[in-house]
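Only a single protein chain was left out; the remaining protein chains are all shown in position.
So, chain A:
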Amino acid sequence: MQRKQRLSRNTAYFIPYMLWIVLFVIAPVLLLIYQSFFDINGQLTLANYQTYFSSNTYLMMTLNSVWYAFLITLATLIISYPTAYVLNETKHPQLWLLLIIMPTWINLLLKAYAFIGIFSQAGIANQFLSFIGIGPKQLLFTNFSFIFVAAYIQIPFMVLPIYNSISELNPSYVNASRDLGATNWQTFSKVIFPLTLPGVKAGIQAVFIPSLSLFMLTRLIGGNKVITLGTAIEEHFLTTMNWGMGSTIGVVLIIAMVIIMLLTGGGKRRTRKGLTK
């Protein structure tokens, strides 16, 4: 009797969350899928998908999105892994972690505008380039600045999971590896990196998937030279008002995300076991 009561109370605690999920996750996704089967005149059709998969423009856009998301993720990973590693060796890692997380509290749009200032013709970046004698250069509206700013924004989401997996790593593993004759590099490549791979995977998920659908940065920093799927969705919903086509791209993106999650989430059975000893 008592147990049953407690059970129903526990279920009750879930109701707000379930409502949230149903209203703001499941319903919109269903609406998106539903919408993707209508053309611009409100006719039920498969034409949107046909267009998407037969048009070179959309396929190029898809490739572009994946390619830039890949570059952003790679840049973020290359910066974040060593950062997380060094962070773990410092005396006050929580303080440094806070400093890394702090920029995420600032609105994305504000950060984008700040970078427009920094990268502009008279901005601080060009002042520095002039000072060392190789500037000023066109920085804003280049692919480089797009990737740079996107990586800057994504770094905290990569550092955090990697830092967690490194800090949970039992230091005895490192000693054992050295003890058995491994150099620092061998210890890193054969023990530390494989054992922190779950953190790396979580970081890739957290960075790659949002990077696929970036649209504001492509416009503000990339100057719309890089057209990604995110930009296309925005165009279809706000400019051409072709909601059906926009929804179709949305569905394709969701499928892509599911594929990424399956690829990075599954992992090998072994790598997930006993890491937190």
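Criterion: a residue touches a chain if its C-beta (ideal position, glycine included) is under 8 Å from a C-beta of that chain, and two chains touch if they have at least 3 such contacts; residues count from 1.
Assume contacts and distances are computed from a predicted model.
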Choices "Spermidine/putrescine import ATP-binding protein PotA", "PA2779 family protein", "Tat pathway signal protein" or "CoA transferase subunit A" - which one is the UniProt name of the chain not shown: "Spermidine/putrescine import ATP-binding protein PotA"
Selected from A:Gln43, A:Gln121 or A:Asn170 as touching the chain missing from the view: A:Asn170
Hidden-chain contact residue, picked from the options A:Ser55, A:Thr90, A:Gln186 or A:Thr240: A:Gln186
Touching residues (missing chain, whole complex) on chain A: 170, 172-173, 175-183, 186, 190-191, 194-195, 270-271, 273-275, 277
